[in-house]
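One structure, as structure tokens, below. Some questions next.
Missing here is one protein chain; the remaining ones are kept as they sit in the complex.
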Amino acid sequence: MSSRTESKANGLSPHGAKSYVDLIWRVAKARPRFVVGYVIVIAVIGAGLFAPFIAPYSPISADPSRVLQPPSLSFPLGTDAVGMDIFSRTLYAPRVDLTIAIAATLISATIGSLLGALVGYYGGGQGIRSWLGAAVMRVADVVQAFPVFVLAIALVASLGQSLGTVIAAIAFVNIPIYLRLMRSQVLSIRGARFVEAAQVGGLSDWSIIIRHVIPNAMSSVLAQLSVNIGWAVLLTAGLSFVGAGVRAPTPEWGSMIAMGFQDLVTGYWWPSLCPGLALSITVFGFALVGASVEVLADPVKRRALVSELAPRASRGPVVKSELSA
Amino acid sequence: MSIFAYIGRRLLLILPQIVGIVLVSFMLVKTIPGDPAVLMLGPTANPESLAALRKEMGLNESIPMQFWIYLKNLSKGDLGTSWQTTRPVLEDLLTRFPATLELVSFGLLTAILIGLPLGLVSAFRPRSWLARVADFYSLATGSLPDFWLALVLIYVFYTLLGVAPAPLGRLDMAILPPTQITGFYTLDSLFAGDWEAFKASVSHLVLPVLALGLINAGPIFKMTQSTVERMLQSDFSRYEMLCGMPHGLVLRHALRNSLPSILTIISVLYGFLIGGAVLIEIVFSWGGAGQYAVQGVLNSDLYPVLGFVLFSAIFSLFVYLIVDLIYFAIDPRLSH
Partner (left out) sequence: MNAIVSSEMLVPAQSVAPALSVRDLRVEFPTAMGAPTVAIKNLSFDIEPGTILGLVGESGAGKTTLARSILNLPPMPGRITNGEVWFEGTDLRRLPEEEQRERRGRDLSIVVPNPRGELNPLITVGDQIATRAQVHLRIDKKAAQARALEMLQKVQIPDPKRRMNAYAHELSGGMAQRVVIAMSLVCSPRFVISDDATSGLDVTVQAQILKLMRDLAFEQQSAMLFITRDVGITAHFCDRVAVMYSGEIMEIASREDLFLDPQHPYTVMLMAAFSHNAKLRSQWRAPDESRENATPSVGCSYASRCPKAQSICHVEHPELLERRPGHVVRCHFPVERT
């Protein structure tokens, strides 16, 4: 492919704001799932932020006379075994779940990426830095060999159960992911010409890392972030489910599911299934957002998306299009 | 180098890796609050017996010394005792680990049976409706909490429809487990010719295996689809097309070149699920090793936790070794 056509077909280079909006609109039409993802995430964040204004009841007020009532107009999602309104609690839950998940993900991404960049940059040579890098990788191996869930619970147990320790535990188990990701990106970029040029030009190692290496490796880290947040929410819920996470009566989807567990088997489905559904939809939204970042941040995938946006001219026969319906 | 030399080298490396893992878990576990002696003897025990027990368990020594004692016992096959079950941890694990293994193995198999074909179809026909559905499926199931899906399945198939057995373990109350050969109730009952036990074990496996399989099919699907698609777009695939090779051949070659990545994800999942099926084990009262470990952590019963970490680490390392050997068989570039 000629270099000129390469640069043209590659980018989403907007010529002016109007065409930028037009481009977003076309992308949205081609990939409605991305739109769904962003809508869900915004809705969930909004629910958490505005819960005090939207929720009909307080999330921790229990009314023993209204125990295990099925969904109705006054209790849209029913009440649980101690008489708390499930709808209100579901709306308040993002405050806990998302706070933990976002905080933990950001912490692990920052620490992991920084470590990974350092290890990748200095690795493979001689000297104490490279040795340290190898040691860090071995430690990461060990951490990753641990059963994740058991490790998280153990961390919470040893540090004492609180919001902060749950965040710390989740952050800790996620660090190796970013460590490896960043390291492999940096390793492949390190050999690139422009890094060589910067070194020859006399830039210090540190500024090379910050100014050149990290920006180029960012795209895969960014794609990982959103998906990771979703996964952190699942882990929080799992921890709370076994009692090692957020404690009742703080509204949190996992602990709500746990509270409804026994009753579900006897037919009261709403205390467990409703918060679980909200949880699933939330994680789904973050997964979709992550998928959109993955496509838009990666030049190859972006190009593939762009070629779909083009008007339907005759396509050259490729294995794919021959076989497609 | 010859294959035996390679295996030998890997086995040698496994040992320090395991020691490392045990060391880290030992340190971690020791930070969990709770006095084991008190837990074992109960709050009403008199101080003399407490002191005696502490001395016997070596709790007065320094941490490195305690670790050394633990290693020594380990080499003798003594993994400590659980104060909850009052039995040696090794014994507990030998019944529980196969339970987890059986659950996870069938679950993974189900996941492969769902995920692999979906991935292949999506890679061969990327614009078909099936590919879109598969995409949605993997995103959706990846968002589900496994314990919640298990609850949904229980509600639908047990509470509403009544076709599944109650989520209370691996067998019905009235049925005795078959003589243990592998620890897998399904296999052992077949070996023993015990038809009742076989039916019971299978029917109890259905829901948890389904829950595991549905959720873990997603990563397998994604890896298969993305790898096969990448192979089809690679230089050598396009060259084969330029040479006029028939589609079937091009697809077969692309698949073969994708095998290493697919095997990798399967092996990673296998190792992960040993500890990752914990919540399913808890929901179904499975009596598995993960559940055992979690109960250990929550109740400051430390030896079960260590024992479980040890078992699962050894298992993972062996799975990785086997997968690497398969790579050798497939990819000629590696033997150089």
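To keep things simple, chains are lettered A and B as they appear, and every chain counts its residues starting from 1.
Going forward, contacts are C-beta pairs under 8 Å (C-beta built on N, C-alpha and C of every residue); 3 or more make two chains touch, one makes a residue touch a chain.
In this text the structure is predicted, and so the values were computed from the model without any measurement.
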Contact partner of the left-out chain, one of B:P43, B:G77 or B:G244: B:G244
Positions on chain B contacted by the hidden chain, ascending: 233, 235-236, 238-246, 249, 253, 256-257, 330-333, 336
Where the unshown chain meets chain A, residue by residue: 1-5, 8-9, 11-15, 19, 22-23, 303-304, 306-307, 309-310, 313-318, 322
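FYI, only the chains that are shown with their structure count from here on.
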Gap in Å, rounded to a whole number, between the CA centres of chain B and chain A: 24
Chain A residues within the chain B interface of the complex: 33, 138, 141-143, 145-151, 153-155, 157-160, 230, 234, 237-238, 241-244, 254, 257, 261, 264-267, 269, 272-273, 276, 279-284, 286-288, 291, 318-325
Residues of chain B defined as touching chain A within the complex: 17, 20-21, 24-25, 28-29, 31-33, 124-129, 136, 139-140, 142-145, 147-148, 151-152, 154-155, 158-159, 166-167, 232, 241, 247, 250-251, 271-272, 274-276, 278-279, 282-283, 290, 293-294, 297-298, 300, 305, 308-309, 312-313, 316-317
